[in-house]
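Every protein chain except one is present and positioned as in the full complex.
Should a chain be cited, it is by its letter among A and B, assigned in written order, with residues numbered from 1 in that chain.
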Amino acid sequence: MEHCNLQTGIVLGLLSLFILLNIIRARRGVQLFIRRLPGVAHIEEAVGRATEMGRPVLFCSGLGGVDVLTLQALAVLAHVVRIAARLRNRVIVPVFGGDPTLFPVTQQVVREAYASGGRPELYDESDIRFLSDQQFAYAASVVGIMSREKVATNFFFGDYAAESLLLAESGQHVGAVQIAGTPTTDQVPFFLATCDYTIIGEEYYATSAYITREPTHLGSLIGQDWGKILLGLLIVVGLAWAVIHGVPNWFSALWDPYAGGPRP
Amino acid sequence: MFERLQRIDRRAVYIVLFLLMVALLKWPLRLPMVVSSDARGFYEAVERTDPSKLVLVAADWDAGTMAENGTQTEAVLRHLMRLHRRFAIMGFAWPAGPELTDGIARRLAPEYDYEYGRDWVNFGFKPVLSISLMTLVKDIPGFYKKDAKNTPVAELPALEGVRDIHDVSLIAQFTSAATLGSYIAFVWGPFKTPIVHGCTAVIGPQQYPYLDARQIEGLLMGVRGSAEYEALIGRPGGGTEMMPAQSFAHLLIIVLIIVGNIGYLGARGWRQRKAGGAEGA
Partner (left out) sequence: MRGWLAPHGRGHLWALIVGAWVLSVGVFFLLQVMPPRWRRPMIMLFTFLGGCFYSVEFFLPPNNFLTSYKEGFGNAWVVMGSFAMPLGVLNLSLVHVKKIATRSGSWGGSIVYFTAMAAMVTFCFWQQYWPKSKAGGQGFELLFQYAYMPLGATMFSILAFYIVSAAYRAFRISTAEAGLMAAAAFVVMLGQVPLGMWLTHGIPVESRWAGLRVEQIAHWILAGINMAAVRGVLFGAAVGSLAMALRIWLSLERGAYFDQKV
């Protein structure tokens, strides 16, 4: 639709209200519960394994630019780097060049994470590598890095497209432990087949909230859940109504402003 | 033995797959193709296009998906040319998409007596998909002042009488990324312009909600979609040639999964028997 009608306005308004209300609640200190996420617990174990083997860790933040998906991947990156700092290990971060502003942002995140992990001297600028703005050139470069640096652990968090299988299967070939997290459903099967632990769908957003305990993320997540419950209830009510009464024209017309009339 | 079944060298697997594909591309088997209702919907939507209006061909794909989107595009362009429909090529996802599609159109043009400028135009690539769609639906010649060769649109007979989205009878979108949502939101939603969609097989399953809600009239999925469309237009092409190879590739995957599971279940059973024997002793 080009403009909002009453029904869309009500639903959008309610969804926005749920999200903002829960962000405010979280910021005011209300304790919001997120269940334990299986993949997150293995992050420390995976970094520890790499340290024992004396090999570095690789963290890919996907093909996105400075958007919320990639920023959440960077939150996980900061967590990984803090663990690596504690264990005195390197984290190599290949950066996709589609959004040029992502590179300095990534550098800042890694530098601050090493510092907060108590090892600012471990930060090495050459470990944050600006690769290419082309999907497969980026993938080929990352595969090359995995082989040459002999990484022991790979993390794939962010927005991925067809190169996901290239990266993850190549990581399998070098014998790395792999943890992936992405909300993009079409790449999830490839990560599930090639990675040791996969964080999928909504768990991806929950991961950064779980790790950072940032009120905005927690509140937003709970607000989204309330919104999905509302949509689920609407579906159930609509389905029940359709089954009991059939679907009369007026019910269809409620949701289609052009039903039965001329279109502009 | 069971352990060995689970550890077949992947290089052997790659060689078998490679030889199988090469052999079947060289000596294809002709197997019957059943056309799905999704592809038939696509075909019928193109058949129903208004001859006085324009068809927009959205080329949101890149060279990597030439085998899927390229063959789909070729089959659909053949159909449009056979029906003598004017069409305009545009693209918002990858710069190479419109160029590749224009190359296909130029290759087919002599066969159907099609002439660039008179029967089709190439608008080229524009970034920012959603904003571009929002603007283009209101004023097509205003949004695309020139074509990809810098010719003013006023000098292109193919665009005569085309002002806005109401002068478009169909949008045929070909893509390898999740771009359909923007077309639904900014074109189908407000204006109910018919949309048909050709995509790679990887993202195909995600498009079914739109098909079920009749937001798209038809769907071509991967190489199978190309082969189905070629069967409908009665002109075998790249899709039909690749189907035997794809068939046996799928069969190989199934066989390997079964072999791997025979090894897995056999080894598990053997370990359980061994453990049970040890306890008994």
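One rule holds for everything that comes next: a residue touches a chain if its C-beta (ideal position, glycine included) is under 8 Å from a C-beta of that chain, and two chains touch if they have at least 3 such contacts.
These numbers were taken from a predicted model, which means no experiment stands behind them.
Colleague: Which residue numbers on subunit B touch the omitted chain?
Modeller: 8, 10, 13-14, 17-18, 31-34, 36-38, 62-67, 96, 99-100, 103, 126-128, 131-132, 134-135, 138-139, 142-143, 149, 201, 204-206, 208-209, 211-212, 221-222, 224, 227, 243-244, 246-254, 256-257, 259-261, 264-265
Colleague: Touching residues of subunit A against the unshown chain: what are they?
Modeller: The missing chain touches subunit A at positions 2-4, 9, 12, 15-16, 19-20, 23, 67-68, 71, 74-75, 97-100, 103, 108-109, 112, 115-116, 130, 132-133, 136, 139-140, 162-163, 165-166, 168-169, 172, 183, 185, 190, 192-194, 201-202, 205, 212, 214, 216-217, 220, 223-224, 227-228, 231, 264.
Convention: only the chains that are shown with their structure count from here on.
Colleague: Which residues of subunit A touch subunit B in their complex?
Modeller: 1-2, 135-136, 161-162, 173, 184-186, 258, 263
Colleague: Within their complex, state which residues of subunit B touch subunit A.
Modeller: 10, 64, 176-178, 189-192, 202-203, 206
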